[in-house]
Structure formats: structure tokens, C-alpha cells
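Only one protein chain is missing from this complex, and each of the others stays in its spot.
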């Protein structure tokens, strides 16, 4: 028994759902999950299914799918084998709370992925990586060496066949070149309720503005800073008694949970991106 | 153009989704919403669709649906015309906060229903009903007259062709007979986070237990007190500084929102009930 | 028995709390509530007490308070008789959800204030005002008549000895002159999680940005738009399935609760403002 995940989107039009479910039934698949969404502003249809097959050839299925559906409806499509674990690279710097949290979940079996490597511009988290038995690569980054460092990073990512990248408080701007290689595949955690407090030191800005609630936002990286598609957000109540340090401490818990949730959505192929927004099929 | 809502459930088996979507396509319907759920413990399949038809005969559709699908899969099924506004009766007593809230939403167009009548065992809310132009029936209830009162209530409900009942803090036990007439169609708001603090005076119990969070629960009435299928719950933080009166005040806001949300789910045909639990297709 | 509320702030220095509590004890007062806060960035001390007195002369107390404490510590201070109900003016336009909500709470006894009048630039909510027996003044506002209208408003506020103003979705910019007359006494509800989505149509902006959480913010009006001291904020989860209309509907519940909470904090003299931020003594 194989479980297959299909994501499609195309211009909205009558009969898509019937065509797809029909195709699956004719291919002897049993749909165990189906969800769809219509973006009425741009008139785009999104769909995600999970389907079980007794006998399955990805090659044949894809070929037929293309002929019978993709061409007809002018679809964008992705088909995944649900068993396949995507390969996640972690980029970290000095903060350890998100890294701990991710690796703890990984070890507990909560994350259906592999973690072939951790890349960091500092050595601080090397022992943490060792404790969890994940290869750790130290690639220092300075203004002068940034371009060179990135080449090295890309080389490592390629070698390890990395599918997506998580910036677990990496604290470095990612170049457009890197983003092009991993479009909608680099997940960042921003420590504010975007679009409030874009940029550096959001807790300082939140403190200054006297907000009563702080937030955290996980999003895909795009070239425009902190403006990529939002995957997940959450918040916590604060008050005038919170110092900046208190906000940072409280925020760490948010960051961990928001990032972990975003990672799980991505790993489980629940996220589709269109027009700088996400459709997330829970 | 007519929009039709279909709810079905049956034993889980291969090919249901394809069969249903196929049937709809062959009936020239365009599915604009589809969601499904499989209860793996009892092996039950649930599905809800919204479908648009250019030309539509409910009679013909139902007849074909029955022949081609219901009999084959041994389905339980409901088909609604999305335009039809269900008729909601409000049962109230003396508390006005939930009543205000519901009628305010009703007037603003937020609730896709009709409110043919309000029934109360007290006269306190008669002017409120008048302000919103809803017929108000005063049916006093005492131990001695309870059975008689209920006959009168049932008579009124029948006359006004009421589809479902909302107990907006009605404060009276509903009899098994009434429940039988409106199975999974009587919505109650309980002022605690069920199953904590079942029964009367939950805020007093919450105060005594020293909880840090209070809740409210909206559920369908069943014969067992406060044990019916839960439709919606929400909570609010409290602290040692809250007196019982403060808990009650804070709780009123919860009750309003939780009840309104449950009503909307019911009105929009998003709730299915099975085995004393709800499946809610958002 | 009289209950007196005292708010003070001054430069932080040793011995203030002892001096104040001492002074109260020597005045035969019994402190039933005390809270304090030190803003360590600007080194400012804030304090709020509630004190009960058997015999009390406000005049004598204020005079002694000034001599013994205010002059010594260079305090800013406010003293209120807890029984006194502040007079609240409501400014409304066409949206009724916040108005209903406030008047419903007022009638239920939840708000310790008087509402001498409602002012509106439209006639839509006149019947609502009538239902709750609150005088309603219709003062149309156009670009040409804005200055004139404001003179009329100020005249009415003065006549009715209004203490503070609530903009219950009033939808008009308040002039600097009006703000000067009611500094930190004009409460607004903004339908976003400030500082995200400043300005008009925040739900449209939130929709465009694809946020997963929407918010509402109640704040005191200052000359800079949507930048005044924040009193209360709250949020609700949304998803890609929410249309702008859904966001607006969901947001209305937030607006009601956030505004009501802010009003209660203000009425109960729990808010102090310093440096464009609030200190709120719960």
C-alpha cells in the first residue's frame, strides 16, 4: 500500500474535482483526504489529496496524470510519495532555543524528515549537534567572505540532496541567489507579529511602542525582507511590567512553537504558495 | 444558479469520493467546496460538499442520489438548498447578554436564518424582543405546569415550522420528549469548559477550585445533563484576583461568542453528529 | 465609608511607598489595594492605591497630600472618589456592533459610568440610542462644516460635563484641538493589531498580506494617526479560507471586546499614561 500526496492549482473552472477524483478512481486509488480552496480574487483553484494505492508506479501515474489532467486544465502540480522523508538543512548561529526544540522533536519522532546537516557561522552549537548526532559544518561569514561562504553552503546542500532549509535564528541575510535555488523552500522565524516590526530588534520596537501582545511569524524567505508568504503566526500577552529581556524570554517560547508548526506543515506537504500567500490544508 | 449542500456519512470504503463527485459532475453540478473526514476508530466516512447547478430539481436530484449512491454505500444523507434560511426559535429566561448578542448579529445580517419567535418563562426580555421586532411568547414554567408548558411550546414550534432551538441561557431542564422532537437540533450554552464543572453554578465551582482559566461550551442537548455533542468551546484567563462576580462578567463574553459560533456552524450546515461527537467542516 | 483611588508618578527614589502608605495610615485610611511599577528606562515610579476612610474630606486630604507628598517627591497625582461615575460620551457613525455592545454592558451594570449623550454624524443609530434611552445628537460632518461641527461637539461635551470620549467606530479624524481638550481621554478602537496595518481598511491589508491572525487595538487618540498609547489588544486566528468579508465579521467580535475592556480599565481608573505608553494596574 502506497500513499501519494497530490497538490494542484490552476484557473478555477467547472469539473476539476470530478475529473481528478475520477482519474484517481480509475487508477485504482482510494482517496483518504481531499481538500480544496478557491481564491476568488484571482480565480485560482487549489486542491490537495492523499490517496492510497495497492500497486503503484510513480512513472506511469505521473505520465497519465499529465496527459489526462495537467494539459487539459493547465495545472501546476506536485506529486509526493508520503513515505519519503524530505531532507532538511538547519542554519543556525548562536541562539540555541529553536535548534534544541527542533532536534528534540526530531528525536521524538514528531518530524517526518531527515536532517543531513547543520550549518552555522559560529561554533557555539557544535556540541548540541554532536549530542543529537547531526553533522555540523562551521562556515564563518564576514562581509568579505559572504559570497564565498554561500558557494560553500550551496555545495554542501547539493551534496546532501537537501530539499528545504530552516533558518533557526540564523541572523544572516540570505542572498537572492540562494533564494532562487530554494524558492519557497527556505523557512524563517521572525520574532514579531509581521508585518508589525519588520527588520532587526523587533522586541525593542515592541517595547517602545508599548504593545500588549507580542507575536512570532514563520514565513518563506523572499528577496524583500520579512515580506515572504506567512506560514504560521502566534502571540502571547505581555504588559507594562515586561522589560525587553522579559519580552525576549517570553518570545523564545513563541518562536519555537511557531517555527515547529511551520516546519511540520511544510514536511507534511500541506503548504501551497500563490501570489506571496500560503494556502495551508490542515 | 442554485447552491446545494450535501452531508453524508457511511461505513468507510474505497471509491466513495469518486462516486459522489462523479455523480455530481454527471448531474452538471460544479463542486465549489468539498471536505471529508474518516473516523478511524469506528471506521466511518463523513463528507460535505457545496455544489452549484444551473438547472436544478431537488426532487429529481434526490431520487437519483438515492438510487445511485445512498443504496449502494448505505449512506446517511442530508441535502439542503443553501439559500433556505433555517428557522431558529430562541428560548430565554432572564439573562439578556446572549439574546442581545444573537439579535444584534441577526440584524447585522451575520446569521443566515429566520427567527420566528422567542419563548420565555419570564417577561423580563419582552421589550428586547419588541425592539428587534421578534414575536415573544411568555410561557411560565413551574414544577406543576412543566408538562403543560412544554405542550404549549411544542405547539408553537410546530406552528412556526421551527427547524432548531437555541437555549440562550434558558435555565430550565429540557425534557426527553422535547429532545426527541429536535434531536441534535437544540443548542445549549454551558458556562464552563465541559466536562469540568458539569451542572449548576459552574463559576462558583471554578472559583472554589482556583482555576486559572475559565471556559464556555456550546453543545447539543441530550438526555444526560451537559454531556451532549460539543460544537464549540473557548476560554479566558483569570487569576486569584477574580471574585465570583468577576468570573461571571468575564464569562458572559465567552458565552456570547461561543454560542454565536455554534449557531453559525449549525445554520451553515457545517456540523455532523456521530456517536455523541461533532464533525465540523469549517 | 468612602473609597478613594490615588494615582501618582514621579522620579523613582527611595522611600516613596513608605511615605505614601504612612501618610494614608496617619489619615486613618485603610489601604485595600496597592500596586506599583518602576519604568527602569526613564527611571519613573508609578503607584495606584485604593483606600477606605471612615470620615473623609477630599479638600483636607488633597491639601495635606500636596504639602506632605507631592511637593517633597515632585509627584504628578490624581485622586478620585471611587463612587463617582465618570461621564462618557459616545461618538458613532453607522456601524452598530460596538455601540450595541457598550450599551448592553451599560444596562447590565457592567460599566461604572454615566452616558449623558451619543453624538453621530449620521442618523442610522438614532433608534438604538432611543431604545437604550440615551440622548442622541446628530451633527453631520463634511469637509466644509468640520470645524463648525467640532465647535458644536465641544459645546455639547461641556454642557454635559463629559469626562471622556469613546469613538465607537466613529470613522472621522479627530482634530488636534479636540485632542487637546481631552488629552488621554479619547479612546479609539482600531481594527488591526497595531502597529501593523495603520490607517484605513486594515482588513483589506491583512487579507493582502495573508496573515494567519488578525487583531484589534484600543488606544488613546493622539495627533499622530493610530500611534497613541495602547490600552488593550486581542487577536483571533484566521486562515486562507477567510474572505475580506469574513475577516470583517470575525474582527467585529474582537473590536467589541477590546473596546469594552479598554473602557472598563479607563472607568476604573486603572490606566496611567507616560511617554506614549500605558501602565495598567489590573
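Structure notes:
Each chain carries a letter (A, B and C) given by its place in the written order, and its residues are counted from 1.
By definition in this document, a contact is a pair of C-beta atoms (placed from the backbone, for glycine too) under 8 Å apart; a residue touches a chain by one contact, two chains touch by 3 or more.
Bear in mind that the values here come from a model prediction, so they are computed numbers and not experimental data.
Residue positions on subunit A in contact with the hidden chain: 96-97, 100-101, 104, 107-108, 110, 131, 241, 249, 252-253, 257, 260, 282, in rising order. By the touch rule set out above, subunit C reaches the unshown chain at residues 14-15, 17-19, 21-22, 24-25, 30-36, 38, 237.
Where subunit B meets the chain that is not shown, the touching residues are 37, 39-40, 193-197, 209-213, 215, 229-235, 239-241, 243, 276-280.
The working rule: only the chains that are shown with their structure count from here on.
Annotation: the subunit A:subunit B pair of sequence copies touches via predominantly the same residues, more than half of the used numbers being shared. Averaging Cα atoms per chain gives one point for each, and the point farthest from that of subunit C is the centre of A. Rounded to a multiple of 5, the Cα-based rotation taking subunit A onto subunit C is 180 degrees.
Centre-to-centre, using mean CA coordinates, subunit A is 42 Å away from subunit C.
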